[in-house]
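In what follows, a single structure is set out as structure tokens and then discussed.
Every protein chain except one is present and positioned as in the full complex.
The chains carry the letters A, B and C, assigned in the order they are written, with residues numbered from 1 in each.
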Amino acid sequence: MNRNRILFGIGVLAFVSVIVTVRLGGFLVDNEYRQPDRQVAAQEEQGETELTPRQQGIVDEQAADEAEARARPYEEAEYRTVPFVGSRVTVWVLAQLHLLFAAFVLAVPLFAFIIEFVGYVKKEERYNKLAYEFTKLLSVSFSMTATFGAFLTFGLIILYPKFTNYLMHIFSPTFLPYVLLFFLEALFLYSYYYGWGKFGPKMHLFLGFMLNIVGTAIMFIANAWLTFMMSPGRRDDVDGDGVPDFVSAVSESGALLSLRDAFFNFTWMPINIHRIIANVAFGGSIAAAYAAFRYLQAKTDEEKAHFDWMGYVGNFVAIIAFLPLPFAGYYLAAEIYAFSQTLGIQMMGGTFSWLFVIQAALIGNLFLGANYYLWLGMGRMEGGVHFQKFIKWLLIAIALCFAVWATPRYAISSVSEIAAMGGSSHPQLSYLGQMSAKNTAVNILILSTYMSFLLYRRTGRQSVHPHRQLLTRAQAIVFSSAAALVIFYGVYGYYVDAAIRIRFAIPQVYSVLAALVVITVIDLPLYRNAAQSGETKWGRMPAVSQYALIFIALSFTWLMGLMGYVRSGLRQEWHVYGVILDTSPDAYTPTLGFATQVVSVTVLIFFGLLGVVFWLSSLGGKKDWEPKAVADGGDRLEGGQAA
Amino acid sequence: MTAQTRLRRQVAATFAVATVLLPLSASAQVDLGTEEQRAAGKVVYDKYCGQCHGDTGDGNGYATPRVKPKPRDFTTGTYKFRTTPNGMLPTDDDLRRVIEIGAPYTSMPGWPNLTSTEIQNVIYYIKSFSPDFENPDRYAEPIDIPRPLESTEESIARGRVVYEEQGCGACHGEAGRGDGASAPTLVNDKGDPIRAADLTQRWTYRGGPTKEDIYRTFSTGLNGTPMPSYADSLEVEDRQHLVNYVYSLGDADDPNYGTLITAVYSEEPLDLQDEEALDALFESAPMTRFPLVGQITEPGRNFFPPVTSIEAQAVYNRDEIAFRVRWHDLRADTSGRNNPSLEVPMWDEDNGIGGDATDAAGDSDDFFGDFGGEEAPAEDDFFGDSGDDFFGDGGDDFFGAADAGAGGAEFSDAVALQFPASLAPEETPELKPYFLYGDAQNPVDLWFVNLTYGVADTFRGRGSDSIEATEADIVEAVTSYDQGAWTVTYKRRRSSRAGVSFAEEQYTPVAFSVWDGFNRERGNKRALSSWFYVYTEPSAEQTVAGPVLRAALIVLAIELLVVFLVRRRARQQAAGEETAGTLTATEAPAV
Amino acid sequence: MKLSVPMPVRLVLLVVGTTAFYMYLGQIVPQKEAHPPPPVLISAEMTTEDLVAVGAELASGKGQCLVGCHTVGQSGPLRYPDLDGIGARAATQIEGLSGLEYLAQSLYEPAAFIVPGFADGMQPIDQPPISLSEDEMKAVIAWLQSLGGTPTVTLDTDLGY
Partner (left out) sequence: MWGLNLPIVLALAAIGGVLVWRRAHTLVWLLYSLGALWAFFKFGFVVPIPQSVATIYLAITGLALVAYASSSRERLAETVQPIKRLILEPRYRLALAGLLVALPALAAYNAYADLTMPLEAPGFGREIHPAPPPEITVHDETVNMTTGDNPYLHYKADDPELYGKHLENGRRVYYENCFWCHGDGMGGDGMFAHGLNPVPSNFNDVGTLPALQSSFVHWRIAKGGPGLPGPGTPWDSAMPAWEKFLTTEEMWDVNLFIYDFNGFEPRALGQH
């Protein structure tokens, strides 16, 4: 009943707003030629032939205006402006919002598909249900993505007409495939969503698979546009000397030489990889936030259990995807460096170096939050106290790595501090500000987080494997040798040349990845059919854990906003780096403070819209699996909240 | 400063080692090391030492023409800093000490990163340059350095008597500022001009700042310089008193360089003619010492500025602001000309440059083409390979004993304060003009005093090659020279139309330049500082009570809130338990 | 009865609080605005023709000639002399001064000669607040010459100031 009332209200509101829009539009159009005094003049003109001098003046002026308008030649605008906020911020916010929703829309099918697949293999209905729960978030988000995409396109065309035109000049052949793919995505998405339970499982899985393929393809095309702006050319070993050369896709005057080079440009692949991984992490965290939101609303134990589990899975997806993200980030950064020393230094040592200290704070918070959630999760199990004693050490490791990662190479310091240090870097701490230390820190962070997960996994379970002691020891040895290797390379890095040191990152990463794989491989048989010392009580989580999930989602979103800024801001005053100069008043690079303000506002808008998406998603489709009572309970609460 | 502290510790440690170990080691023994050790020493020497001391140890490396004092010529076997009697060879530990900590305010740095073995090897290699080290007769036992006496007033007074009796002031000056009557004429045994130490600035002592260092210097003399040994003429005790006196001349081991002049507010009028009132005013203003270094960025490169620091303070009243600066100079040169826009050659070459000069000149020929004007004849001489420098008196040095003899230098002493012509906009407070006389976009104003005339002229600098006299602001100045110390006091109205205004609570960039006419400093050849700041302290008395009280109240309020919440919850819980209600999982933890 | 904050409020607080915290982080790091290098107005290889174009831009922009003072091609009760035809007129204004010299003098020392009928009021435009550089002065002169005359100034011309 409540819902009906709301829907009715929305209908009325929509009707009223249509009328208001039409009226307002008419008023604005008419008003341009109908200022009151002029109207009077015109009316009087009809009646009387004699005009007062004032009236005559008005008529003359009007005629002059018209003549001037006719005489004015048509000019192509280069830029247009938006009052108060300016063109850049407008496009910035629109692009960011479009991207956030798009990332979500691309990511959710990815893991919905995987979860559904797992459910199909395991023949467990609860996975299927979970996948559907995730998919429910999709359709509204899809519309949001499309809406903001349209906003963004209009924004670009209106505010940056000349530059948009230039991009069209380069990329016009890609637009048609893009639109067609978009159409296909809509088709697959809706058939996947509405076809749930109506198609056979294999057909349905195929739809999900195609949805992912098409979605990824769309992203790849769009990535070409934006990476072209950063690196308008392809990497290729033209002269065959083993050193990659830069093949420019455009001439010095900006004319297109090769669409292929423009499309498969220098940073295209790194961005693709980075974005897929980041999207999954982001999507998982948002889905977990949704679960947390529903968990907090839930009244019954079943509902709680369900959403607790969903939050857990979402967070699990987010963290698993998050672990390799720093490496994808390094790859991207390295490619940017390789493309242009100027851009590279700009990024790591220049204007943006402080941005990476903020980034360190965000990532540290993310790791801390993720671990925290896992530790709280031990409370779900009977006998979870057993592993609590490890938390202290994990926490110390994480905090240490966090601190190392947040150590700036050159600290903000007062004049006397600089004098005492003999420069802007501290004799001891500056070691922590270098790449070796930071690589080590992030690897240890990853290991620690995985350790938390392992502990969580075995809380309340007792292995029944015949060689359990041996296997557990093997795990410990693998774990500690990976950690030792990482630390060894980190320390040894200070004793060798930079050229060699840089290569140390690779064995560090590999030893961590290998450790993760080996430990997992051992862990699977070790805890197969493990004896439960107590039951896992889904839904038995303190509320603070759910807020932690939302905090994680928020940090992720903010981080994405920040990284989006640095990627785009790197170009500084260039539209297309080295080719098309931005000559608008917004060409300067704003302060970090301002950028973070814009990011914050964007994030707040996004979460506001997300609230709407969550609410809409929770409206429909419950009766399929949930008992009536639960659905009613949920509705009552949501209705109450909305009212 | 930590570097200084460390230095002092090392000196002390070295001496501890020296005093304990030396008597045991038979120092008269000739120890020239093995072939391998010398070869290993050569590797280190060639990498770190040869560029100044010459690859053949003759003190003639790449850097030699431009540094002062000159790098040691190892072929002579003459060493300044020793624990052995005058004229004798140093011990290995003496050499080691100098290698480890260097000689402050010279181009000899310390080499803390060399290992003990490396240093020993280098010592063996250095010894191989001079045949003296093969002669056992040139070796002597190190002298005994007693524990310093306590610095009582009597001891210092006695030391002063010794100082006067021994005529230390003839070189070091009455007040110890290195301004003795004969200071301008001092040369070492190679004929290179050298300066008597400024005893009031202990941190610049080449041989080290401790009492032991000072005692050692009296007792062993500095070989090759006019500084004799007093081992024979003075009793040990008198030398110890003298140490105390010399030590009392300076008030700090560290220069304690600052970054800020705090201008204090005063209601009093600032009358430059009323000396006493002025002194009283400045009495209340904190004094800050700023480091000065040679201008080596632009032509007129000054590789060895004798003035290494300047002290400054400021006071202001409602309308005016006054600055006082003070620095030490071995002689008041008040007969020549000087101003910031005087043209100077790329650099004044020292003596002994020989063929190298042509090389350097060849590289920079095109640059010199731009120069002309008053110094033109000088250039000709300078680039001729005749070896004559342009002072024409045949003297090898430009410190110019001849100049001194003639009673005045060609260029006068001078000083300048430098301010930006306008303050940076609020959004970019870090923006400043280029610290070397500004640039075209951001000019600077110079308050220049040529000490020959003792009045302030204002110049506007738009870069080193574009300095013009202006009369936009009226700056007054009074000057005085007292026993080696120049004092210049400036005054200007606080507000200015053309230049910078000194508003209250404002940080105004300031930089300093000092010209020592005796060192032929003029134009862009000068000692200068980077940008520092003048802070005009608020005139009203500042109170800390408000913020302190606020902090306390905020914390108290939070505390009370917590106490209130906890108590209230406990009450509710108690009430809840009575009605048998328990908290559900979601409510349990407080968020 | 319960003292706890309602969940939606907590959520909003969490979201706003976290965002605000991150924004605060952004405010405490060093703030720098990086502006693109200013466009090079005058470069060494500019021809007289280029200078005229730059001068025209300067006249209505930085040079402030046409901002409320001078006009081009207007008559009537003007505040300051109209500049139309100045390029031709300049040579005959003061005896002994060529057109170029006259223009240079008018810019560097406006008070030296006041066109009859007008009041003194122009500031030397090589000094603050306008502070045109020497090259910019040349560009302005080139533009002035082009108003009714043939511009002759190049960057190598010595204006005598």
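Following the convention adopted for this analysis, a contact is a pair of C-beta atoms (placed from the backbone, for glycine too) under 8 Å apart; a residue touches a chain by one contact, two chains touch by 3 or more.
From a predicted model like this one, the values you see are computed outputs, not experimental measurements.
J.: Which shown chains does the hidden chain touch?
T.: A, B, C
J.: In the full complex, which of A:Ser191, A:Ser285, A:Gln359 or A:Thr407 touches the chain missing from this view?
T.: From the options A:Ser191, A:Ser285, A:Gln359 or A:Thr407, the contact with the absent chain belongs to A:Thr407.
J.: Give the residue, chosen from C:Ala34, C:Cys69 or C:Leu159, that touches the chain omitted from the document.
T.: Of all options in C:Ala34, C:Cys69 or C:Leu159, contact with the hidden chain holds for C:Ala34.
J.: Identify the residue among B:Ala181, B:Val548 or B:Ala575 that touches the chain left out of the display.
T.: B:Val548
J.: Which parts of chain B face the unshown chain closely enough to count as touching?
T.: Looking at chain B, the ones touching the missing chain are residues 2, 47-48, 51-52, 61-63, 65-66, 105-107, 109, 111, 113, 257, 259-260, 262, 291-294, 296-298, 303, 346, 360, 363-364, 367, 429-436, 439, 442, 507, 529-533, 535, 544, 547-556, 559-560, 562-563, 566-567, 570, 588-589.
J.: Which residues does chain C use to touch the chain missing from this display?
T.: Chain C touches the missing chain through residues 30, 32, 34-35.
J.: Identify the residues of chain A touching the omitted chain, counting contacts across the whole complex.
T.: So the residues of chain A touching the missing chain come out as 243-244, 246, 334-335, 337-346, 349-351, 353-354, 357, 361, 364-365, 368, 371-372, 375-376, 378-379, 384-385, 388, 391-392, 395-396, 398-399, 402-403, 406-418, 420-424, 426-430, 433-434, 494, 497-499, 501-502, 542, 544, 578.
The definition used in the following text is that only the chains that are shown with their structure count from here on.
J.: Between chain B and chain C, what distance separates the C-alpha centroids? Give it in angstrom.
T.: For chain B versus chain C, the centre distance works out to 45 Å.
J.: CA centre of chain A versus CA centre of chain B: separation in Å?
T.: 56
J.: Can you list the chain C residues in contact with two or more other chains?
T.: Within chain C, the residues that touch at least two other chains are 10, 33.
J.: By residue number and range, which residues of chain A touch two or more other chains?
T.: Residues 296, 547 of chain A each touch two or more of the other chains.
J.: Sort out for me which residues of chain C touch chain A in the complex.
T.: 7-8, 10-11, 14-16, 18-20, 22-23, 25-27, 29-36
J.: Which part of chain A faces chain B closely enough to touch in the complex?
T.: Chain A reaches chain B through residues 296, 415-416, 419-420, 422, 540-544, 547.
J.: Which residues of chain B touch chain A in the complex?
T.: Answer in residue numbers: 1-3, 257, 259-260, 585-589, 591.
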